[in-house]
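Left out: one protein chain. Kept in place: all the others.
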Amino acid sequence: MPAPLDRVLAGLPGIRQDAEDLYKDLHAHPELGNDEHRTAARAAELLRGYGYEVTESIGTTGVVGVLANGDGPTVLLRADMDALPVREDTGLPYASTATVTGDDGDEQPVMHACGHDVHVTCMLGFARLMASAGDAWSGTLVTLFQPSEEKADGADGMVEDGLTDRVPRPDVALAQHVLPYPAGYVGVRRGSFLSAADSLRVTLYGRGAHGSMPQAGVDPVVLAAMCVVRLQTIVSRELAATTPAVLTVGSIRAGASPNVIPDTAVMELNVRTYDDATRRQVLDAVRRCVDAEAKASNAPRQPLVERLNAFPPTVNDDEVADRLDRAFRDHFGDDAHTIGLQTASEDFSRIPEAFGAPFAYWGIGGIDPDTYRAAAERGTVAQDIPVNHSPAFAPVIQPTLDTGITALAVAALAWLGADA
Amino acid sequence: MPAPLDRVLAGLPGIRQDAEDLYKDLHAHPELGNDEHRTAARAAELLRGYGYEVTESIGTTGVVGVLANGDGPTVLLRADMDALPVREDTGLPYASTATVTGDDGDEQPVMHACGHDVHVTCMLGFARLMASAGDAWSGTLVTLFQPSEEKADGADGMVEDGLTDRVPRPDVALAQHVLPYPAGYVGVRRGSFLSAADSLRVTLYGRGAHGSMPQAGVDPVVLAAMCVVRLQTIVSRELAATTPAVLTVGSIRAGASPNVIPDTAVMELNVRTYDDATRRQVLDAVRRCVDAEAKASNAPRQPLVERLNAFPPTVNDDEVADRLDRAFRDHFGDDAHTIGLQTASEDFSRIPEAFGAPFAYWGIGGIDPDTYRAAAERGTVAQDIPVNHSPAFAPVIQPTLDTGITALAVAALAWLGADA
Amino acid sequence: MPAPLDRVLAGLPGIRQDAEDLYKDLHAHPELGNDEHRTAARAAELLRGYGYEVTESIGTTGVVGVLANGDGPTVLLRADMDALPVREDTGLPYASTATVTGDDGDEQPVMHACGHDVHVTCMLGFARLMASAGDAWSGTLVTLFQPSEEKADGADGMVEDGLTDRVPRPDVALAQHVLPYPAGYVGVRRGSFLSAADSLRVTLYGRGAHGSMPQAGVDPVVLAAMCVVRLQTIVSRELAATTPAVLTVGSIRAGASPNVIPDTAVMELNVRTYDDATRRQVLDAVRRCVDAEAKASNAPRQPLVERLNAFPPTVNDDEVADRLDRAFRDHFGDDAHTIGLQTASEDFSRIPEAFGAPFAYWGIGGIDPDTYRAAAERGTVAQDIPVNHSPAFAPVIQPTLDTGITALAVAALAWLGADA
Partner (left out) sequence: MPAPLDRVLAGLPGIRQDAEDLYKDLHAHPELGNDEHRTAARAAELLRGYGYEVTESIGTTGVVGVLANGDGPTVLLRADMDALPVREDTGLPYASTATVTGDDGDEQPVMHACGHDVHVTCMLGFARLMASAGDAWSGTLVTLFQPSEEKADGADGMVEDGLTDRVPRPDVALAQHVLPYPAGYVGVRRGSFLSAADSLRVTLYGRGAHGSMPQAGVDPVVLAAMCVVRLQTIVSRELAATTPAVLTVGSIRAGASPNVIPDTAVMELNVRTYDDATRRQVLDAVRRCVDAEAKASNAPRQPLVERLNAFPPTVNDDEVADRLDRAFRDHFGDDAHTIGLQTASEDFSRIPEAFGAPFAYWGIGGIDPDTYRAAAERGTVAQDIPVNHSPAFAPVIQPTLDTGITALAVAALAWLGADA
C-alpha cells in the first residue's frame, strides 16, 4: 500500500485546474484587511463542500474549517487572506483593477502584492486532497483563513473573538508564505525566522517662532535631526554585532514654510528585531533617546510615542522545524533548503501562542526558475526579481501552486500520516 | 514766517478725519501682492485730485505720483500696498473678512497684518499736505506706491517695467514701516537695518528601500538629519560672534510610512544676514555642507538647491540716516530713537539701487502706548504685544497715523524744506 | 597759561629715554602671574621716588601708588604686570630668554607676549609726569599695578586682600591695553568692550569595554561627539542673531587604543559672552545639553562639569566712555576711534566693581603704522600682523609708549584737570 503522502498527492492532478482557476479569480479580486468578505465566503463555501465543519466571521472575516478524522493529533494550518493598497503593474491577464474608497474619500488601488492569494488557493487545494484521502491519515485537521495579516491585527482579532474556544486546540500549528525564491523551492529553519516589527510615531514638541528669532522658540526640526542621528547609535553601539536589528526612521515631517519655526515634528519609525529581549531593549532605548534629546533641546514637553502597529517575532519551534525539515528533504530532495533569516514580519504566531501550541513557518518560492537562475548568474537578483509588496510581484502559477499544496500535505502528514 | 515744517503740518488737523476714514476702508479691503487693484486705483485717484502727475500699473499695480515744485532736490518716498493671507483676529469693527480663491482653488483669508494700510494712508495724507503747502518747500516730490512687498517681487517688478525711465531720478529715497513699538515712536539707524532673507528648497536624493533593508538603499532621512545638524555649524563656527546671521530649517519632509525608506527628503530653509559678504558666505556654506553630506551618504545625486525667494539687506546710507536722525530728534524730541537692528526683511532697497540713489528706512510705532508700557513693566512685551504678521496685529489709529504723516513730512523737508 | 594737559605733557620729552629703557628691561625680564616680584619692586621703587605713597604685596605682588593732590575726584588707573608661558620669537635685541620651572618640573619659557610691559612702562611714565606737574591738576591719583591678569585671579586676589580698605575709593577707574592696531591709534567704546570668558572641563562617563563588544559598554567617544554637535545649537538656535557669543570646544580627549572603548572622555570648552544674562544662559545650556546627552547614552553617571577659570565681561560705563571719547578726540584727532567689540577678556572690572565705581577701558595700537598699512592694503592684516599671545608679538617702542603715556594723561585729566 502506498505511503500516506502518495495517497494524498494522488489527487493533485485532478484538482490542479480548479486550483489555478481559483487562484486567478482571487488574484483579480483582492480585498484589504478585515474586508475579505468575498474571499472568506469562497473559502467557507468550498470547505463545506469538501465536508469540513466551518465557522465563519471569527474576528472580522476569519474562517476555520475542521475535519475530524479519527484518533490522532490535531494540526492547525493557516492561510492569510488580505491584499494591499498597491496598484498592480504586472501586465498579467488576471491582474487586479480593483479599487476601494479609503477613509479619506480617495480611491485606493488593491492588489494581492504579497501572495496571500497563493496561500488561500493552496490551503483550499490541500483541504480538498485531505478530505478525499481520509484513509491516508488520522487525527483532526484545522484549516484557518485569517484576515488582515498586513495590518498586524487579524490574528489578534480572531483570538479576541474567542478562537481558542471555538476550534479544537492544535498540537502543532503551521503556516507557509510565498517568497521571492525559485518556484519549487521549500525552506524552513530552526528558531528565528521572521523579525518582530514595531512601528512607532514620535511627536516631538518644540515651540514655534518666526524663523528669524530662534531664541524665541525651541526648534523641533533640529530636535528631530538630533533624534535621527542619536537613534543610529542604538544599532551601532547598544547591540552586539551578532544581534540582528534594524531601526529605520521612514518618515519625518515638520513645518510648512522655510521661514517659520514650527511647533512640532513627527517621526515615524520601524524597529525590527528577532527576539523579545532585543525588542524590548531597542524600544526602551528609542524612548530613552528621544526623551533625552528633548531635554537637551529644552523642549516644553516630553515626546509623545505612539505604537502604530506591532508584529511579534516569528520564532520556529526547533522540534517542529526539524520534523518539517526532515519531511521536506525526504519529499522535495534538493529543492528543500534551510532558509535564511528573513527581515519580513507576520502575526501568525499570535494564533499558536493563544493555544499554547508549538509552531513552525516555512517559505515556498514563487519566481519562474529560469528567470531566477538567469538573474542569479548575472548577480542581479536584488535588482531584477520583484519582491513581495512590489507592484510587479507576480508568482508563476506553476510549479508554485503544486509546491504550496504539496508542502502543506507533507507538513500535515508529518503529524497526521499513519506512519508519522 | 513759520518754518516750512510748521507750514506743512498746519494742514494736518484738517485732513485727519479723511485719513482715518481712508485707513479703515483700506484695512477692511486688503488685497494680496500684485492684486492691489482697488488700493492702487484709490491712491491714483486721490493723487490726481491733489494735483500730482500720476503713472499707474508700473510692474503690476504700482502707482507713482510726481509733484514738481520748483528747483531743488528730488525726493522719492515709498509706501507698500499688499496684504497677507492671514485670517484677521483683531475684533476691530473695521476688521477684514475678505477672502480670495487661491491657485489651489481654496478660499484664502486676507488681512493687512503687516500694516501696509498705515503706509498707504500716511503717504496719501502726506502727499495732500505737501500739495497744499507748496510755498513751504521747493523741489520735486515722488510718492511711490509699490505692490507685492511680501513676496519680494514688487520692487523688482516696477524696476523691470521701466520705473527708472518713467519717473524723475531721486536724489534720495525714503520709506517707513509701522512696527510693534509704542505709537508716537520714530526710530532710524545708520547702516544695517533689516536683514537680507534668502529662502531655499533643498531636495536630498537617497534611494528607497524596504525599511528592513537599509543596505539596499541610501537613507535620505538620515542624510537630512545630518544636513540639519551640519548646517548649525555655519552660524556657530564659520561666522564671527559679532556677525549677526540666522539659518533656520523651517520645514523638513520625507517619507510617508514608518517602514519604507523613501527616495528623497526635502528641506526648506531661510537665511538672514546683514551684508552681502556674509550672505554670500552663508549661502555658499549651505551648498558646500549639503553637497558634502550627500557624498558622505553615498547619495546617487547631488542635492538640488532651489531659490524660493530673496530679499536684499536693507542698509541705510549713513549720511541720509544722520540727516533723518537730526530732523526726527528736532521735531519728535524724546520720541525719536536709534532703533535696533531688525530681523525682518524688505525689498524697498531695490528701488533706490535701480536709480543709484542713497536711501534710508525708518520705523514708527503702532501699539497703544499704555498697553505697551504696562507690558514693558510686566516684562511681557514679547508675549503680550502682537507683532507684524500676527492675526491680532492691530495698530491704534492715533497717534499712529499722525506720527506716520508727520514723519514723512519731517523726512521730506529735511531735503526739500526751504531751510534744508 | 597752558591747559593742564599741555602742562603735564610738557615733561614727556624729558622722560622718554627712561621710559624706553625701562620698557626694554621689563620686556627682557618677564614674570608669570603672581610671581611678578621684580616688576612690582621696580614699580614700587619708582613710585616712591616720584613721591607716591606706596602699598606693596596686595594679593600677591600687587602695588598701589597714591598721590593726593588737593581737592577733587579720585581717579584709579590700572596696569597689569604678568607675562605668559610663551617662547619669544621676535628676534628683538631685548627679547626674553627667561624660563621658569613649572609645577611639573619642566622648564617653561616666559615672554611679555600680551604687552603688559607696555602697560607698566606707560603707567610709570604717566605717574612721573603727573607728579612733576602737580599744579596742573587737583584731586587724588591712584596708580594700581595688578598681578596675574592672564590667570583671571589677580584682580580678585587684590580685592580679597583688602584692596578697598587699603586705598582711597575712586570716583572712576580706568585701564588701557595695547592691541594689534597701528601705533598712535587710541580707541574707546560705550558698553560692551571685552567678552566674559568661562572655561569649563566636562568629564563624560561611559563604561569601558573591548572595542568589539560595544553592547557591553557605554561609548564615551560617541557621547562626546554628540555633545560637541549638540553644543553648536546653543549659539545657532538659543541666542538672537544680534547677541554675540562663542562656544568653542578646544580640547577633547578619550581613549588610548583604537580597539578599546574607554571609560571616560574629557572636553575642555570656552564660552565668550558680553553680558551676564547671556553668560548665565549659555552656561546653563551647556549643563543641560551634556546632562541630557549623557542620559541619551545611558551613561552610568552624569557628567562632571568643572570651572577652569572665569573672566567677567568688561562693559564700559557709557558716561565714562563718552567723556574719554571726547577727550581722546580733542587731543588725538583722527587717531581717536570708536573701537570695535573685542573677543578678548580681562579681569580689570573686578576692581572697580569692588569699589562700586564706574569704569572704562580703552585700547592703544602697538603695530608699526607702515607695516600695518601695507598689510591692510594687501588685505592680509589677519595673516601678517602678529596678535597678542603670539610668540612674534612685538609692539614698536614708539609711538607706542608716547601714545600710552599720553592717553593715560588725557584720560586722568578728563577728571582731574583744572578745567575738567
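By letter and in written order, the chains are A, B and C; residue numbering begins at 1 in each of them.
Methods note: contacts are C-beta pairs under 8 Å (C-beta built on N, C-alpha and C of every residue); 3 or more make two chains touch, one makes a residue touch a chain.
It should be emphasised that the depicted structure is a prediction, and the values quoted were computed from it without experimental measurement.
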Study note, to complete from the structure: Out of C:18, C:268 or C:322, only one touches the absent chain, namely C:268
Check your understanding: Any idea which of B:166, B:288 or B:378 touches the chain not displayed?
Key -> B:288
Check your understanding: Of the listed residues C:97, C:251, C:338 or C:380, which contacts the missing chain in the full complex?
Key -> C:251
Practice item. Identify the residues of subunit A touching the omitted chain, counting contacts across the whole complex. Key: 195, 229, 232-237, 240-242, 244-247, 272, 340-341, 343
Review point. So that we can see where the missing chain sits, which residues of subunit C does it touch?
Key: 195, 197, 199-201, 210-214, 216, 219, 221-222, 224-229, 232, 246, 248-262, 265, 268-270, 272, 308, 343-344, 382, 387, 389
Revision key, fill the gap. Touch rule applied to subunit B and the missing chain gives residues 212-215, 219, 222, 226, 229-230, 233, 236-241, 243, 285, 288-289, 291-293, 295-298
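We adopt the following convention: only the chains that are shown with their structure count from here on.
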Check your understanding: Among line, ring, star, complete and other, which one matches the pattern of chain touches?
Key -> complete
Revision key, fill the gap. Note: subunit B sits from subunit A at a C-alpha centroid distance in Å of 57
Practice item. For subunit A and subunit C, let me know how many angstrom lie between their CA-based centres, rounded off. Key: 70
Review point. Whole-Å distance, subunit B centre to subunit C centre, using C-alpha means?
Key: 43
Study note, to complete from the structure: Going by residue number, subunit A touches two or more other chains at 212-214, 219, 222, 226, 229
